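One structure below.
One protein chain omitted, others in place.
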Amino acid sequence: MISLTDFLMVSAALFCIGLYMIVSKHNAIQILIGIELMLNAAILNLVAFGKYDKIANGGQVFALFAIVLAAATTAVALAIILNVYKKYKTIDPGRINNLKD
Amino acid sequence: MLPLFAGIVNSCLPGKRNKVSGWIATAAILASCVLSVIIFAKTWNVRETHVQQLWFTIGDTKLYAGILLNNLSALMLLLVSVIALPVHIYSTAYMKNDENYDRYFIYLSFFCFSMLALVVVDSMVLLYVFWELVGFSSYLLIGFWFTREKAVQANKKAFLMNRIGDVGLLTAIIILFAQYHTFDIAQLFGEGGLAGQPTITNGLWVAHGGGLPAIWQYIACGGIFLGVAAKSAQFPLHTWLPDAMEGPTSISALIHAATMVAAGVFLLGRVYPMFTTAELDILAVIGCFTAFMAATIALTQNDLKRILAYSTISQLGFMVMAMGIGAYASSLFHLVTHAFFKCLLFLVAGIVIHQMEHIKKDNDLDIDPQNILYMGGLRKKMPFTFIAAVIAGLALIGLPLTSGYLSKDGILIQAVDWSDSKSLLFRLVPIGAIITTWLTAFYVARMIVKVFFGEFRLEQFHPHIKYHCSDGGWQYRATLILLALACLFPFFSLNPLLYEQGWIFGGFNSIQLARVNPYHTIIPAGVNILSVLLIYWAWAVYTGRKILVFPQTGLLFRLSYHEWFIDKVYNKVLVRAVLAFSKALSWFDHNIIDGFINLLPLITIALSKITAWIDHYIIDGISRVLAFIVQITGNFVRRFQGGKIQYYLFSMLAIVLALFILKILI
Partner (left out) sequence: MSLAQALFYLMGFIVVASALFVASTKNLVRSIFMFFITLFALAGLYVLALADFVAITQVVIYVGGILVLILFAFMLSGKETLNVLQQQKSKFISLNKLPAIVLAVLFFIVMVNVIGKINAGNLGWIKQVISAKAEIKPNDEMINNIGINLMTRYLLPFEAISILLLTALVGAAHLARKEGRA
C-alpha cells in the first residue's frame, strides 16, 4: 500500500516548487500559479491524512473547502492583476516598487 | 721718534696728483735726514737712549713698545735717510712720465717708514712687525708695473721667499722668549745682556731663568739665519733678487742695494751676542760660498741690472761672512760703503737704461733696453754718468783711495787672521773671499767696458737709427755727485790705507789686531795689484783686442750663465710640487666637499618624493578602501528595501528557514 510518507513527500516537493515560483518569477500570473501549486500541495496533504478518519471525514471535507477558496482567491487575484496592469503598464512585480524606501 | 712720524705723515698724505706728491715725499725725507743727523750726533759713542711704554699685557707677560737708540741703530738711521734722499730726488725725474707717479711715492714713503722704524725699535715683536712691513713694501714696489707678467711673478717670488725667512725669524723670537721671557732687545743683547751670557753645557742651554735643551738654541739660530738669508739674499734663498730687477731702477737702488737687503745684516748685528762659535763658523762658510757663487754668475750675465743684482748678492755674502768671522765692525763698515757705491751704480744703470728706452721708442725697435750687448761707447755721449760709474765701480772692486778699499780689505785681512786660529779646512774661507774679490774686479770692469767703451753696438744690429743721449737733468747730476763723493775715502777715514782709523770702525767693539801683523800689508797689496791687472785684461778683451778670449760655450760658462741652475731646480722641484698639491686640494674641495653639500638637497628631494608617494597611495588608499567597503555594504543592504516584493518574501522565508534549520540541527 501507499504509505502516508510518500504522499507527504510529494506534497513537500510541490510546496517547494511553488515557493520557488513565487520568489523568483518575474511574471505576476506565474506567481499566481505558484500560489496555486502551494495550495494544491496543502490539499494533497489534507487528503492524505484524511484517509484515516472515516467517521468525521474532516480531511476530504476541508479539501473541498480549500478548493473553493482557491477559486475565489484566483478570481480576486486576477482582478487585481488587471488593475495593476492598467496603472503600471507592466505586471513584473520587480518593477512595481513604488513602496520602496 | 721723529723720523717715524715723518714717514707716517708721508704715507697718509698722498692721494694727490702727480708732481706734488713727489715733492712732498722728498721734503719729508729731507726732514728725516736732518733729524737723523741730529740724533746721530747725540747718540754716537756718547750714550744710548732707550724709551719704552707699556703696550699690552697678556696674562702675566707685559709687552713694551719703544725705541732703542744705540750706535747701531743711529748709524742705520742715518744711512737709510741719507741714501733715501738722493733716490727720492732721482725718482722725481725718473718717474716723471709714468702715469702712476703718485702711487709710486706712496709706496716709497711707506717703505721708508717701515725701514726707519725697523732700525729703531727695541722689542723683538715690533722688530718682526716692521721686518714684515719692509718685505711687504718691497713686494709692492717690485710689482709696481704689475701689468707686466714678469713683474708679477717676480714680486710673488720675492714675497714667498721673504715669508720663509719670516717664519724662521718668528721661530727664533718665540724660542728666545721661551728661554728669557722678555722681548726687549736691550735686555737680551745689550751690554751685559742676557743672551750674551749663557753657555751650552752638557747639552743644556743654561741661562738666567732656566734651561732648555740645547737643540732649541740651534733652532733659534737657524731661524735667525733663515730670516737673514731671505732678506739679504744668501744661498739658498737668493733667487728672488735677480728677478726683483723688474721693478723701477730707483727702487732697485734704494731697496736692493742699500737698505732692505742690509736689514738682514742689521739683524745679525742686533742679535750677534747670541751666536756660538760653531754657528758663526757656519755663517762664515755660507757667506763666503754665496759671494763666490754670485760672482761667478755675474761674469756671464748680459742684463745690466742682473749683473748689479748678483754683485749685490756677492757683497752681502761678504758682509755675512764678516759677521761670521767675528769682524763685526768691518761688516757694518762694508754695509755702509756698499750702500753708497751700489746705489750709485744702480742710478747710473737707471740713466743708461732710460736713454736706451728713449732710443727704442723713438726708433720703434724691439730690443731689451737693459741688455749690455746693445750698449757701448756711451762714454762720449754721457760723460758725467761715465765718471760716476767709474768711481763707483772702482769702489766696488776695492782699489785704494776709495771707501770700498777700506772696508773690503779690512774684511779680507781679518778673514785670514781668523782662519789662522782654526783648522786647515777653514783656510778655504779667506781664499774664497780673495778669489771672489778678483772675480768682482773682472766682472765690474767687463760691465763698464761693455757699456761705456767701444762702439755703440746697437748700430751694428740696426743701422740707420737716430738717437741722442744726454746725462739728464739737474736731478740726476746732483744725485750722482752726492753719492760719488761718498764713495771716496775722505768721507770715512782720513788715512786712505788704514781701515782702523775709519770712524765707523771705532764705533764698535771688535777685535783690534796688532798693526805689526804681516797680513796687513801683504793682503791689500797683493789683492789690489792683481785686481788692477785683471781690470786691464778685461778692458783689453772687451774692447776687441782679442787677448785670451773666453769661449762662450763650455760647462763653466753654461753653469754661470744659467745661474747655477738653482732657479730651475727650485721651479721644478718646489714650485711644481706646491702647485700640484694646491690643485689636488682644490679638486678635493670642489668635488668632495661641494659634492657632499650638493648631495644633501638631493637626499631631501628623494625623501620628500617618498613621503609624497606614501601619502598618496597608502594614506589616501586607506580612506578610499574604507569608503569602498561602506559603499558596498550600503548597496547590499539597500536592496532589501528596494521595493521588490519578491525580495521581501525571500528574506522572510530565509529567516524562517534559518529558524527551522537551527531548530532541527540544534
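Per-chain residue numbering starts at 1, and chain names A and B are given in the order in which the chains are listed.
By our rule, contacts are C-beta pairs under 8 Å (C-beta built on N, C-alpha and C of every residue); 3 or more make two chains touch, one makes a residue touch a chain.
Just so it is clear, the structure is predicted and the values come from calculations on it, not from any experiment.
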item	value
Residue ranges of subunit B at the interface with the undisplayed chain	650, 653-654, 657, 660-661, 664
Subunit A, residues in touch with the chain not shown (by the definition above)	1-10, 12-21, 23-24, 26-27, 29-30, 32-34, 36-37, 40, 43-44, 47-48, 50-57, 59-61, 63-65, 67-76, 78-83, 85, 89-91
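The rule is short, and it goes like this: only the chains that are shown with their structure count from here on.
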item	value
Approximate Å spacing (C-alpha centroids) for the pair subunit A, subunit B	130
Residues on subunit A engaged by subunit B in the complex (per definition of touch)	19, 22-24, 93-94, 96-101
Of subunit B, residues touching subunit A in the complex	638, 641-646, 649-650, 653
